[in-house]
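For this depiction, one protein chain was excluded, whereas all remaining protein chains were kept in their positions.
Letters A and B mark the chains as written, and numbering starts fresh at 1 in each.
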Amino acid sequence: MSMDHAAAPTRQSALSRYRLLWGQTPQSFRIGLVILLVHLIVAATGPLWAPYGYSQMGTGIPLSGASWEHPFGVDQLGRDVFSRVVHGSHIVILLSLSGTALGLVVGAVLGLLSGYLGGWFDNLLQRLLEALISIPFLVLALIAIASAGPELSGNPILVVLVVALVYAPRIARMARAAAMDIATRDYVTVARLRGESAWSVMRRELLPNATGVLLVEFALRAGYAPVLVGSLGFLGFGLRPPTPEWGLMISENRALIIITPITVLGPGLALASLVVGLNLFTEGLARILGRTVRLGAQ
Amino acid sequence: MTDTVQLLVVRNLTVAYRQGGGWARAVDQVSFSVQPGEVFGLVGESGCGKSTVSLQLLGYRHPSTKVEQGDVLFKGRSLVTMSRPELDRLRGDRIAFVPQNPTTALNPGIRIGDQLVETMVAHGRAEQVKGAAIAEVLKLVGLPADPGFQRRYPHQLSGGQQQRVCIAMALACDPDLLVLDEPTTGLDVTTQEQIVNLLSDLRRRIGVAMLYVTHDLALLSQIADRIGVMYAGRMVEIAPTHEIFLRPRHPYTQGLIASIPLIEEQSARRSRPLRGLLRRRELPAGCPFTPRCDHARDRCASERQELEAIDNGRAVACWRWREIAPIPAETSVASTGGRQSGPVPALSVDGVSVLYGPRGRGFRAVGDVSFDIKEGEVFALVGESGSGKSTLARVISGLVAPADGTIRLRGDQMAASVGGRSRDERRLIQYIFQNPDASLNPRARIGETIARPLAHFFGMDAARAKAALADALHDVRLDASYQDRYPDQLSGGERQRVAIARALVAKPALLLCDEILSALDVSVQASILALLQQLKSEHGIAMLFISHDLAVVRMLADRVCVLYGGEVMEIGAREAVFAPPYHPYTYSLLHAVPVPLRRPDKPAKSRGLVEPKRGGVGCVYAGRCPWQIEGVCETERPPWREAPGGIRLRCHLTLEELSARAGWTAAQDKEIAV
Partner (left out) sequence: MPILRLVAGRILLSIVTLLIVSLIIFGVLEVLPGDVATRILGRDATPEALELLRAKLGLNDPAPLRYLHWLGGLLSGDFGQSLVSSRPVTDILAPRIYNTVLLSAYAFLLYLPLTIVPALIQAIRRDRPVDHGLSIVTLVLLSMPDFLLATMLLFTFVVLVPVLPAISLVDHSSDAMDYLRAMTLPALTLAIVMAVYAVRMLRDNLIEVLDSDYVRMAELKGLSARRVLLRHALPNALVPTLNVTALNLAYLVGGVVVVEKVFSYPGFGSLLVDSLQLRDLPVIEATVMIAALVYVGANLIADVAAVLLNPRLRTA
C-alpha cells in the first residue's frame, strides 16, 4: 500500500486524517483490533469490577448453570466462573506477551546475525535451531518444565521462559531468511561496495526492512501463545490451582461438562475469542505491511 | 465494409478490473476491427490496457475483471455473452493465443509434447495426433520434431524454443486469428528477430490473421498492416503502418515515435522524450493525454473526443488534429564526445577470466577480456544475456573475484575483492543497477539515501550535506522536495535518477551502468538517456555502459566492445564498430534490431540458437556463425585483426571478406523503407 502524496489531504484535522487511515485498513484488522481492545480493557480493569474474588468460594450453588448473577455458572467449589475468567485475563495476556517478546528478541538477534554473517556461526546455529524445532513444541515445553524440577513448577516465570524457548528458534528461522533475502538486494550491495561495516548494514539496511517480517512474526506467535499456556495448564504442567488460568479452568471443570457445560464453554469462549482476535489482527497487519502470513501453530 | 467480411469486430469495449473495494477502468470504449489475413498491431506504454483488450478477444473471464460495455464479435458471434463450452470450442481452435512470457505460460510439470497433444485432442483432432501432426507443427515453427524433443519439459528449452512451442500450440488447429501478447518481450534481440521472421513467414504461408500487441513500435512496423495506438485505456489513433510512421497525427503517437532511439542514423539523433508520466488516478474527463500534451487546450481536458475517421483508413481521437502538423520528430546534432584526455586510462582491465561453480566442472562466464576506459569516455559493453557483460561489471566493482587477470584504476592495481580496496578506490567506482526498485532502500528517505555516501566518504554532517543534496538532486533534474519522499512515492524513472544521484555525489571517476535503462518504459528511457548525455558533457565522468540495446549504445558510447560467450568479439570506436567490416556476431546483432519500416529482407539465416562453445579449442561463436568456415572455426582460435578506425576484431575471415559479406548499410535501408 503506497500512500500517494498527491492524494493525501494536506490541511485537515488530525482526527479526519486518522479516520481516513482507519478506513484504509483491512476489515479483519479492524475486527481483530476491537476484540483485542476488549480483552485488554478486561485484563487491565477486570480485578476492579469482577463480581467476586478468583478464589472466593460459596458465591452460589455449586454446579448451577448460567444465570444473570453467574453468567458462566458456578464450579464445584462454589466459585463464580465468570469472575475467575475476568481475573485470569491479565495472567494469560501477560504471560503470552512477555514470553513471545522474549522469544522475539532472542530469535531476531540470532536470526539476523546468522543470516547476514553466514559461515560457521550460521551453520552451527542452524543445526541447533533445526534440532530444537524437530522436537514438537508441546513436547519441548513439557520436558523443559520437567527439567526445571518441582521447585519451579507452577512458577509464572518458568512459563514465560518456556514460551520463549519454544518460539525463539522458530522466530530465528524467519529472521534469518529475511536477512538472507534482504542481503541480496541491490541497495545492500551498494552499501557493501561503499565499504560499510556489518553493523552499519544491519542497522541501516537490514533491520528497517526486516521490521515488517518481525512484527508479523511477533503477532503470529503471540496469537498462539495463549493456546500454549492453556495447553500446559490443561495438562497440569502450567500454573497451579487456584490460579484462574483459562486452560487450567477448562481442565478442572471438564469432568462435570455433562452437568454444567457453561463452566467449560465460558473460559473456552474467552480463550478462543482472544486467539481469534489476535489472528485477525495478525492477518490484517500482514496485509497492511504487504506480506503473507500462514496462521497456525506450526 | 460490413461485418460479414470482417473477421473480428471490437465495438465500444469497456473493461474494468477490481481495485481495492471498487472497479477501475482499464479499457474505455475501444473499437477496431481485423480483416481475414490482416496483421493488426496494438501499441502503447505499459498499463495502457492493450493486454486487457487482447484477452477479451478470447473471451477471457476472470473474477477480478468485467466487461462493462461493448462487445467483441468473432465472425459475427459475440464472445462476451458466449457460454463457456462454446468458448472452449472456439479458443485454441479458431482463435489462438501466444503469451508474453513462454516460461510461465507453459505448465512446468507437463512434457511439451503432451501439452501440444492436449490442445489437439480438446478440439477433436485425436486422429491427427496419432499421425505425424505434432511433428509437422513442430517443424513448421522450426523446432526439432523427434520424440526425444517432444518428451522434454519446458525448463529444458531456451526462451526462444519455449516461445516456438507456444506458437506451435497456437497453430496446431490451424486458427483464423492469432492473438499475440508481447510475444518477444524478454527475449534476446537475435531471438526476437527469429520469432518475428517466423511470424512473417507463417503469415505468408498460411495467411492467418494476427492481432499483435506490443510496446515496441519499431518492431510492429516490420510486421503489421495497420496499427492502433492506445493511451490510458483509450484508442487514440488507428492508421496503416506507413501512415503512422510518416505522418503521425495524434500528439501521443508523435511523441511515441520521437522516443524511439534510431540505430540507423550516423549522427545519433537526440530523441525527443515524451513529457511527464501516465498517472491513472489523475486523468481528466476529456482526452487522457491532456496533462502531457504540448498542444492541449481547455476543451481537451473536459470534452471527450471519439475516434474520428479522416483519410486513408485513418482515425484519430484529437480535437486539434487538423492544426497539429504531422512533423516527425525533431532531429538535433548528436552530443559531442566528452573530454577525453590523459595518457593514463581511468580503468584498465587486463586478461580477466571468471569461473563460476565448482572447480574443474565450473562455468567460464568471462574468458581473457582486456580493455581500457579513458578518462571521460563512455565505453559500452554489448552482447546478449549470458555474454558476461554484468559479470565484468561485478569484477570491476570487486563483488566478484576474477580467476585470472588484473584491474587497474588510474594505473594502480586494485585488490580483487571490495573488502581489500581502499576507501578512495571504492569511492571512485560507483555502480548503478538495472532495477531501480531494488537498488533503493525502501525504508530510507531519498535524502538519507543520497546523504549516506556523503557522510561515509567525506564525513559530511547533516547541515553540510543539505546543500550538497539539493545540488545532487538538481543534477539529475529532480526537485529538492524529493528529499523527504520514500522510494515507493517515486516512479521507476525518478528512482533511477536518485540512484544516479547517489552515485554522482561520491565524485566517482568511473560509473558502472548495468542495463540501467532496460527496466524502464520507452518514453522514460529516452529522458534518462538525455540526462546521461548531459552528465557526460557536464561532468566528464568515464562510464562503463552495459546494454543490450544497440540503438541506445550508438547514441551514447564513444567506444564499443562486443562480447559473446564471455569473450571479446570486436572492440573499437563507435562509428567504426557500427560500420563495415563487421564481425559476424556484430552484424547479426545489428541486423536483428528492429528499425521502423525496415521489413526483414531475408528470412532467418542464422543457425539457430546454440550455446556458446566456452573454453573450447575453436571460436566461441562457431556453431552459430552464419559465415562459418567449415573445419576451421570449430578447431582453431581465431586471430585478432586490426581494422581501420582503431578496430580490433577476432575472426578467421579476412577484413576484405567481412566487408564484402556485410551487405547491409543504413542507406540501403532507407530505400527499402520509403
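Criterion: contacts are C-beta pairs under 8 Å (C-beta built on N, C-alpha and C of every residue); 3 or more make two chains touch, one makes a residue touch a chain.
Since this is a predicted model, take the numbers as computed values, not measurements.
Colleague: In the whole complex, not just what's shown, which of A:I143, A:I157 or A:A198 touches the removed chain?
Modeller: Final answer for the missing-chain contact: A:I143.
Colleague: Going by the contact rule already stated, which one of B:G44, B:G92, B:G286 or B:P487 would touch the omitted chain in the full complex?
Modeller: Considering the complete complex, B:G92 is the one touching the chain left out.
Colleague: Just checking the interface: what residues of chain A touch the absent partner chain?
Modeller: 127-128, 130-132, 134-139, 142-144, 146-150, 223, 227, 230-231, 234-237, 247, 250-251, 254, 257-258, 261, 264, 268, 271-272, 275-276, 278-280, 283, 292, 294-298
Colleague: Please identify, in ascending order, the residues of chain B that touch the omitted chain?
Modeller: Residues of chain B in touch with the missing chain: 58, 60, 63, 84-85, 87-93, 96-97, 99-101, 104-110, 118-119, 122-123, 153, 155-156, 166, 169-170.
In the analysis below, only the chains that are shown with their structure count from here on.
Colleague: Could you grab the centroid distance between chain A and chain B? Build each centroid from C-alpha atoms only and quote it in angstrom.
Modeller: Centre separation, chain A to chain B: 49 Å.
Colleague: Which of the residues in chain B come into contact with chain A in the complex?
Modeller: So the residues of chain B in touch with chain A come to 281-282, 397-399, 418-419, 421, 423, 426, 429-431, 433, 435, 438-444, 449, 452-453, 456-457, 485, 488-489, 502, 506.
Colleague: In the complex, go through chain A and note every residue touching chain B.
Modeller: It is residues 2-7, 185-187, 189-196, 204-205, 208-209, 211 of chain A that touch chain B.
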